[in-house]
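Missing here is one protein chain; the remaining ones are kept as they sit in the complex.
As written, the chains take the letters A and B, and residue 1 is the first residue of each chain.
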Amino acid sequence: MLEQAFNGLVGGAFFALLALGLAVIFGMLGVVNFAHGAFYMLGAFGAFVLLDSFGVNFWVALFAVPIVLGVVGVVLERLFIRRLAPLDPLYNFLFTFGLTLILQDLIKSRYGVQSQPYPRPSALSGSLDLGLFTYPTYQVFVLAVSLAVCALVWLALTRTRVGMIVRAATEKPELTRALGIDVGRWVTPVFGFGIALAGLAGVLAAPMRAVNPLMGADLIITVFAVVVIGGLGSIFGSVTAGFAIGLVSALGNLYVPALSQTLVFILMAAVLLWRPAGLFGREEALS
Amino acid sequence: MLRIEGLSAWYGEAQVLREADLEVRKGEIVTLVGRNGAGKTTLLRCVMGLHGRAEGRVSFVDEDVTRLAVHRRARRGLGYVPDDRGVYATLSVEENLTLPPRVGPDPWSLERVYETFPRLKDRRGFPGTKLSGGEQQMLALARVLRMGARLLLCDEPTEGLSPLIVAQIGDILREVKAQGVTVLLIEQNVHFAATVADRHYLLAEGRIVESLDNDEMKAREGELLEHLGI
């Protein structure tokens, strides 16, 4: 039981990283980034290509891939997202949706739909004695990295001036500009950062999940549910909901396997009925 | 200090401002009165650059700011106090105060803010929206003063507040004025307007229909109240 709960947290680690990126992007830009799953996929493929074609190991990929994808995100924001931002939010949603299809098909045309092999880094291939139970080292590592990243982002948000600006711009973008802050200057790096987080989640996923062009498409729907449950644009809510949903689906698989596929969405519907703005969302954010 | 010429603005198809002209001189407190929907808030938002569909010219300290980005206008010294007070829930009281950059030659220090508003000092670690309505209004005012804004754009600061707090806001505005800060104030409370302001513009159906001084304002209080539908 305890082991299963822990295992749920590991699953939640991916949800949390992806939801965190989605939440900062949504908060700061008002863009529902449908392409987030595609960048998660690119993260995993990035790790695969580095290893397969250049012999670059996991540890380097863990840093290099998110940085490269972050830069890609910056370019995308500058070239497209920014131009579409003044229009109806639907335009950017459709843009990122189209982008998802393009990215998936590009990878598909190069590598096909079959999964690509990626081994666990040898330093993390053993098991770890956690006292109450032993657990695969790699999974413990994933959980630790995710928690550390979430904690760092949390510290940066609450303890630094940049974090304060991001919080302010997320809550009231217009007023924040009217108070003399160049929100536009921060939008680009925040978008890049959100994309980098998706890439990081992808690299972490490569050794333990199937690396194929559709890996993100399947996951992103659940992550959207996570973000909605946590409260759209609520950074704290998204991370908490990420880990919580991981936990719930693990225990759901265990006790009501027949429901496991829909459990997250039933939960989302229930939360929305009870609190339309999500668990940690503010009602005013809806209007 | 602030000059608006031929300002028109639209919401979709509906025109809310029609060639409005207005001027605020340095050191003045000027109010904008008019019934709901007359276009007061839109006019203030146009000055800040927050309204999308607008035509006309806005100049501030002899500079045409019509094409200037919103945050640059703020950095020229415009201090915006929106009608919802614009207090951040995700920022503490102190963060709410220190968020904007300092823009003027004579910004208030945090000590001075806390001296003037001791309640804010007591609650500086609280989330901004945990304050009462009156305290939030103080916070919004204190914020632009700490910025060192040279022209305050205050959208109905007294709305829904108790007479005691309204009086306090009046004191602050007079103090600020004495310091040389200029204020453009939207005000439904005609009586309050007459006690703090030097001049008044009457806005009706998107046009500036009259400019009144304090004596005229007092003389026509009854008529104006009727016009405003209060």
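The working rule: contacts are C-beta pairs under 8 Å (C-beta built on N, C-alpha and C of every residue); 3 or more make two chains touch, one makes a residue touch a chain.
In this section, contacts and distances are computed from a predicted model.
> Out of "Imidazolonepropionase", "2-oxoisovalerate dehydrogenase subunit alpha", "Multisubunit potassium/proton antiporter PhaC subunit" or "ABC transporter substrate-binding protein", flag the one the UniProt entry gives for the chain missing from this complex.
Hidden chain identified via UniProt as "ABC transporter substrate-binding protein".
> Based on the whole assembly, the unshown chain contacts which displayed chains?
A
> Taking the full complex into account, find the residue in A:Gly98, A:Pro117 or A:Pro276 that is in contact with the omitted chain.
A:Pro117
> Thinking of the whole complex, not just what is shown, which of A:Leu99, A:Cys150 or A:Met215 touches the missing chain?
Of all options in A:Leu99, A:Cys150 or A:Met215, contact with the hidden chain holds for A:Met215.
> Just checking the interface: what residues of subunit A touch the absent partner chain?
3-4, 7-8, 10-11, 105, 108, 112-117, 119-120, 127, 136, 138-139, 205, 207-212, 214-215, 218-219, 249-251, 253-254, 257-258, 260-261
We take it that only the chains that are shown with their structure count from here on.
> Let me have the rounded angstrom distance from the C-alpha centre of subunit A over to the C-alpha centre of subunit B, please.
Going by mean C-alpha positions, subunit A sits 41 Å from subunit B.
> Okay, in this complex, where on subunit B does subunit A touch?
It comes out as residues 48, 50, 69-71, 73-75, 80, 82, 86, 88-91, 95, 98-101, 103, 143, 147.
> Could you pull out which subunit A residues touch subunit B in their complex?
Going through subunit A, the ones touching subunit B are 164-165, 167-168, 170-172, 174-184, 282.
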